[in-house]
Structure formats: C-alpha cells, structure tokens
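With one protein chain withheld, the remaining protein chains of the complex are depicted in position.
Here is chain A:
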Amino acid sequence: MANDPSSPVKLNVEFRTIKGHKFTKDGTKQALLNLTQDQGGNYIFEFENFPDRNVCKDFVASAIALSGEAGRTVPEKSAVPIQDEQLSAAEMERRIKLLQEDSDLQKLHKQFVIGGILSEAEFWATRKKLLEQNYSRRPKQRVALKNDMWSTKPLADGQSNRVTFNLTPEIILQIFAEKPAVRQAYLNFVPNKMTEKEFWTKYSRAEYLHSTKNVIAAAAEAAEDEELAVFLKQDDMLVNEARKKIRQVDPTLDMEADEGDDYMHLPIQDHGLPRNDNKDVLDSQYEPYRRSFSQHLNQHAAVVLQGRVIDVELGDTRSVAEALARTKHAELAKDASDVYLDKERLERISRMTEIEDLQAPRDPAVAPLSIKDPRDYFDSQQANAFSTLGDTVSGAKQLKCSVSTREAYCSLKECISEIKFQGLTEPTINSEVAFKVLNGLAQNISSNKYHLGRNPNESILDSLPKITREELLLHWSSIQELLKHFWSSYPITTKYLLTKATKLKDAMSQIYPKLQEIKESVQSDLRHQVSLLVQPMLQALDAAFAHYDADVQNRSARSGERPNGF
C-alpha cells in the first residue's frame, strides 16, 4: 500500500506479532524496512533517506527483543540491550544458554535488565560461577595418536609382484614422531633431491625390506642407494634422545634406573626375549641393518603416551616435519640451558637422603586450639527457646533451693519409702482433674491443627493458592536481587553508584505496594500466615529505605554546609 498521508486508515500492529525485520543496504535505490510477521504477512516501509531508516531499524530491533523471549538466539547483535562492555560471542552464547535453562533466572533477567533497572554487567557480575560451570561442562577431549604399530603393513597383491603401502597424514605424523631420522631425511631430501612421492617410495621399500627380515639383502641395497641406507640404518637421533632421557631420571624417585635401562643401547639379544635364529653368526658389517623389535616397541609406546605435541594441520607433510623438528629443538635448547637443573637435583638428593633419626627435634608447626566454653553459646539459646514458647514470667525465675544436699536426699528417700509402704494412691487421679486435662489437650490439639496444619513439616506456602505462591516467591527473589545490589553500592562514592542506588530504590518502592496487595487479596483464614511470610520482606525493604533516606539527608546536609562554610 503506497503512502497516502490523507488516508484515514492507521496501521496498528503489535510488536508481538512481528518476528523479524529485513532492510536494504545503505546506498541502494530505496531505503526499505521490511517487517515480517510470524503468520507470514509482512509490512514494507519506504523511507526518505537512509539515516531515518536506520534509526527506525534500531528501534524496531530493540522492540522486537523486548516483546520476544529473552532466550531467542537472534544473530543480530542489536537485539540485545546496549551494554558497556565488549563481550565475545562465546560469552554471549553462554549467557543465553544459561537463561534458557533456568526459567527463574530468565524472569529475573527480564524484569531487571530489560526493564532497565540493572545493567547486564551488574546482573552477571555475581553469577560468574554459574557461567563458568556451564562452560567447563563442555568436553575438552582431543583425539590421541593411534596405537597401531602395523599401520604401514603393505597389501601384497598376490597376482602381480606389487606391494601397496597406504600412507595417510596421520600415519605420516606418527612416522615422523617415532623416527626422527626419517623426519630429518625428509627435511633434507625433499624437495631438493627427490619429490615427496619418491621419498615415500624409498621409505616403503625400506620398510618392506625390514619386514622380510632379510638383513643381508638390506645391507646390499643400502650399499647401493645412499638415501635408502638412511632408512635402513639405526636411528642415531633416537639413540641420543634415549641416552638423554636416562640421564634425566631423578634418583630420588627411581633409584634403580641407570645406564643399563637405556633400551637403545641394549645388545641385540633383545633383553631376554627368545630369538628364532640363534644359529646365525653374522658379520659385524650387517649389525647396523638389524632392527630390534623391542626398541621399536618402546619408542612407539613413548610417542603414543606423549600424545600430540603439535597442532599443525596434517595435510602438508613438510610443515608437519618442520613443526616436529622445531619442538624437538626447543626441548633440546631447554635442556641445554638448564644448568641449574643438575645442581637442584643434587640438592634434592641430599635432602631426601637425610636420616630422620639423626635430625634434631622440630617444633610442631601448629597453633594451639582455643575452643570457647559451650556454656556461653548455650545460654543465649535458652533465652530464645523461652521467648518462642511464649512462656510466662514465672518460668524465667530461677528455682531457689534452700535446703542442703543431705536434706534434699532425705526427703527424696522418704517419699520413696512412703510409696513403698502405703502403696499407690487410690484413685490414681481425680476424675475431675482427668476430665479437665482431656479437654485441655483436645482443645490444644484442635487449635494447633487449625493453625499449623496436619503435618508439622508442611509449609504454609503449600496451602496457599498457586498464583499467590508464585507471586510471593517471585517477589522474594526480586527483592533479594535488588537488595543485594542496593547494599553493595553503599558507601556511595561516585555518581554512578548514586544513580544506581536511586534506581534500585525506585524499583523496590514499586514492589512494596504489591506485597500489601497480596496480603489483602488472600482469604481471611490464611491472612495471618501470609502476613507472617510477608513481614520479613517488608522489614528488609523498610531497612533499605531508611538507610537510603538517611544517606540522602546526610548528603544534602553536607552539600548545604559548603556554600556557607567554604
């Protein structure tokens, strides 16, 4: 419908029905604002210029937010009330999620933050713990390295003489982690001497040769191909690493570990494992080409347990190799620079090997307990108990005992012998007295039941109608929230605190008459209970108001003095 100023029809649409808004970009032909309804219709408004349209757009955004629920995760940032602090998207998400989960919190949030009484920052300032809890619930697990040693097992094609190796980036990462010599070779050879494909082909060939356990063939091929030899020989880098690790073992923790545990230097007798081909006495020239299973297994285990040390994308082999090399270098550098490490270890060793019996006695490092007399605490409780039960004055009097102990005991014993000889009194109890007692008890019980209800554990809240109960609880939690912020803003030192206190006080004075209303609206038999419930709320509010007024008076008195006193 085109804009017709003379048209008598006014457009009156509730913001509740408007679901979202769209707008044309600044600078296009028309400045349009399109409001979509949730039933499907939409209204298109055309503006004279873009600034006007933008103002309207902001207003519409906040209006939609106000009338919608707080839990809508609208990606438009303008839907959230304007805030002073910069929030990350993650933080926003956390808050919204928390609001969605807890409806009471949502109500409070809506009432105060969207109502403008508290700012977002203040509201969430006291709830950091809630947000953190939510956040930490998210799992932070990462996938570890595969513990699969045989992933490079070739697929032997039975028909042709071809053996296929599958190398995924994961496998490459593991190879680089386990065999530093291969990594070094990669960095050296590729792309200078050979392409990546060639490199891996050579490596696969080396693996194949190893898997055939044909040491002599391995030696032969190594002699021909220099690069292949790198893969076939023992890994020197690994050897050095193992040696270093052994040296770093803390003797105070592991007294047994020594050079003999260096698994890389063990003779190839495989540490006790049975060997299949003892009969081979090979030349020493073949020794370097032998690979030991236990060494390989140890190294693999060490790498897997260490986990992922780098965070690089696995696609690019070179970068993976470089990253691993870098980390290793960093470790080496750290170790080299740790001159004090040895010294510290020596100190620690000397400390740990102290013999306790030969030490001088040490003073106990504790402060003596001083526990107060429970009497002091108890006396006050007694006074409380009496005041609750509404005891009369005569009860508070102390009984005076003017007889001596011996006399007291005498009279006690007399009483006992009196009964012994005379027997029980007949009748035990006077019938009138009994009747009176019964009546008294019955009345007491029925009046109690009337006042307190059947079950002593049942609360008064449950006997109220649902609406009243909900209102009361809501008011209680809002008052708590307001009072918390109110009292925390005192003593007032800045203007910001002053405005905050005033706003809070106004909000509280709005709730005050509502409480009175509730008291009156309830049925007459419940009125007393409800007023008992409401009483502490009113008292707390009164205390806050009194404090506020006193403070305002002080403030005005002080500022009144100044023009006179200078």
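The working rule: a contact is a pair of C-beta atoms (placed from the backbone, for glycine too) under 8 Å apart; a residue touches a chain by one contact, two chains touch by 3 or more; residues count from 1.
Keep this in mind: contacts and distances are computed from a predicted model.
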With one chain of the assembly withheld, which option in "Dynein light chain Tctex-type 1", "Serine/threonine-protein phosphatase 2A 55 kDa regulatory subunit B", "ATP synthase F(0) complex subunit e, mitochondrial" or "General transcription and DNA repair factor IIH subunit TFB4" matches that chain's UniProt protein name?
"General transcription and DNA repair factor IIH subunit TFB4"
Which of A:Leu472, A:Ile492 or A:Leu541 sits in contact with the chain that's absent?
A:Leu472
Filtering A:Asn192, A:Thr425 or A:Ser524 for touch with the omitted chain leaves A:Thr425
If I consider the whole complex, including the chain that's not displayed, which of A:Thr168, A:Asn444 or A:Gln523 touches that chain?
A:Asn444
Looking beyond the chains shown, say which of A:Gln30, A:Thr195, A:Gln306 or A:Ser411 touches the absent one.
A:Ser411
Given the full complex, what residues of chain A touch the hidden partner chain?
367, 369-372, 374-391, 394-409, 411-413, 415-420, 424-425, 428-430, 433-434, 436-438, 440-441, 444-445, 448-449, 452, 454, 456, 459-461, 472-473, 476, 532-533, 535-536
